[in-house]
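Dropping the structure in here first, questions after.
One protein chain omitted, others in place.
Chain nomenclature is as follows: A and B, assigned in order of appearance, with residue numbering initiated at 1 for each chain independently.
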Amino acid sequence: MRSVIDILDLSIEEINSLMDIAIDIDTHPSKYAKSCEGKKMATLFFEPSTRTRLSHEAAMLELGGTVLGLTGTESSSAIKGESVADTVKTVSCYADIIAIRHSFEGAALVASKNASIPVINAGDGGHNHPTQTLADILTIYREKGTLSGLTIGICGDLKYGRTVHSLVNGMTRYEGNRFICISPEELTIPEYTEHIFKEAGTEFEITDNLEEALPKLDILYMTRIQKERIEKPELFESLKGKYSLTVDNLAHAKPDMIVMHPLPRVNEISVKVDDDPRACYFKQCMNGKLIRMSLILKLFDEMIINTQKDFSPKGATYFGGYCHNNKCITHIEQELESQFYIDNDGVNRCIYCDYEISKEAK
Amino acid sequence: MRSVIDILDLSIEEINSLMDIAIDIDTHPSKYAKSCEGKKMATLFFEPSTRTRLSHEAAMLELGGTVLGLTGTESSSAIKGESVADTVKTVSCYADIIAIRHSFEGAALVASKNASIPVINAGDGGHNHPTQTLADILTIYREKGTLSGLTIGICGDLKYGRTVHSLVNGMTRYEGNRFICISPEELTIPEYTEHIFKEAGTEFEITDNLEEALPKLDILYMTRIQKERIEKPELFESLKGKYSLTVDNLAHAKPDMIVMHPLPRVNEISVKVDDDPRACYFKQCMNGKLIRMSLILKLFDEMIINTQKDFSPKGATYFGGYCHNNKCITHIEQELESQFYIDNDGVNRCIYCDYEISKEAK
Partner (left out) sequence: MRSVIDILDLSIEEINSLMDIAIDIDTHPSKYAKSCEGKKMATLFFEPSTRTRLSHEAAMLELGGTVLGLTGTESSSAIKGESVADTVKTVSCYADIIAIRHSFEGAALVASKNASIPVINAGDGGHNHPTQTLADILTIYREKGTLSGLTIGICGDLKYGRTVHSLVNGMTRYEGNRFICISPEELTIPEYTEHIFKEAGTEFEITDNLEEALPKLDILYMTRIQKERIEKPELFESLKGKYSLTVDNLAHAKPDMIVMHPLPRVNEISVKVDDDPRACYFKQCMNGKLIRMSLILKLFDEMIINTQKDFSPKGATYFGGYCHNNKCITHIEQELESQFYIDNDGVNRCIYCDYEISKEAK
């Protein structure tokens, strides 16, 4: 059974093929209107995310399938009473594919290991959110005509923002891209993102100045800065304006730069920017739906032709020990034994949340 | 894009045509069973209203369409994080039509201005609820065979009750109707409803005595009196019985009078009245579904023939100023500028909630 838990579960060729089908769906929707007739998607949203849930549901419905939902409050009670493994074993009796969202890291991997149907990770805590990254990559491809040789500005909360980490993971796999990382010092990219850049040989720059960076960019990827991430309230107040995209500062950007945002926004992009043709964040929504349709089709297709690909190509693993990430699913799932792998740099990591355990072991 | 935000957005001719189609749907349901195949309705219920939500969903399903839902808790978190405008811009990527309910007045108008798909107002605070009024009008038409020359008793909370205000707006447009307004003095009709009666040349009477009024009525429209609306608890206790319809007092009504109620009821109509053939409140439910089916068809139809009708025919508007209605959407929506119009009496009003601003400006 094939599942998609991490953007790295998909090869470049697979991503290209997903994009081709997504574009074909957009062009010839009626061709696909009955592709999933008689099939059901279960949306297991153990933490609420209306936008992501509706996108998956719309994707399934446009393929002619139906949807079984699990939402908000209900799921929080589910979370207490039952393990992820038991939930997905049960849901495998009711549905044909699962989209899961969970606040604990690694929950989607646990789901994919226990389900007898394909699983799409719709966000596991701060860890992975591969379909958002696919939507981002498709948007870049459709708007810029290429995925290579681009100068990409990522702006906002680069320390905790899951979306930018995944985007970096995705876009450093293509040739000649260059990143400008724009954030307050307190929220700059973490060490491991820097490591990804170096490993991939991707040029990158760190700055706290959006206005200076703006004219150089082909893509500006804005994210939200959450008040609670900044220790000093007066610093937050000063940043609010600094990292807010307005019609005025957009005047200094290239005429073909595109503005992206994973949404929801608060005030980091002025509503007035929406009318600018460079504003692409609602196109991202549409592309999100299209790429999810494409992914659903792919997963059903692989099920039929019975491809037995390992969904988590992390090499040899070993049991034992303890993961020190307190958001890791291993801490709440019943009888789930910790399991680890050694990455290319020799670091021991939890297979569920990819947390470095060697650090803690010291 | 055509939307329905206010009952006044529809002409008498349009209402007549909606009713004809609703009746045809009731007679020949199979003719319409696939009319909306491949289309999706998003029910954006930012405040819970199970009955109204299920009615819209049932309508869409019976037309062969599908439904994407947003409910209760989930939406309350949505409300904090994202503007109505952003929500509907996103949902326009996922669905083909929106039914929206919101606790702030004017929210549906904001939605219709930002969506690229038709919007049905399923209730915006105490402001508008046009599909309830359509259901009421259809019920009167089917049960009485006419919409003119009727004596209509409205009973209960006439001050705050949104449903009766809309009904007055709807039924004063037809010839020769007469209203008897039955309520405790504290909850009598507001000045602007009186104004509507006078403007339309509709005869009306104000009384606090249900028993005296009952024999004169062709229609009795009951509404609930909420305890918290009455200052003195002892007054509420005395009213409870006074405005309760029982098998006993129904004996004094005309044999062909009809009893209506927007539901849910608490105790203002005894359960035993349900078996009386004059009880029409569950027929109202059924008519509510039918008229919503008719409306959905109309909105999709106008979309196809591309009618570009102004959805809010309030004449010239101007920006600036501040709406003093603290339930107005302008107070919570990001970057939404206040906007006003001048009504036929020269009163300045907010285009979102129709609140008179001149009063406050003094």
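Here is the rule we go by: a contact is a pair of C-beta atoms (placed from the backbone, for glycine too) under 8 Å apart; a residue touches a chain by one contact, two chains touch by 3 or more.
Note that the structure is predicted; figures quoted are calculated from it, not measured.
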| item | value |
| --- | --- |
| Hidden-chain contact residue, picked from the options B:51, B:198, B:227 or B:252 | B:51 |
| Contact partner of the left-out chain, one of A:42, A:108, A:138 or A:210 | A:42 |
| Hidden partner interface residues of subunit A, rising order | 38, 40, 42, 66, 68-75, 77-78, 81-83, 85-86, 89-95, 334-335 |
| On subunit B, residues whose C-beta touches the chain left out of the figure | 33, 48, 50-51, 54-55, 57-58, 61-62, 66, 69, 71-73, 263-267, 270-272, 274, 282, 285-286, 288-289 |
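What we mean here is this: only the chains that are shown with their structure count from here on.
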| item | value |
| --- | --- |
| Centre-of-Cα separation between subunit B and subunit A, whole angstrom | 42 |
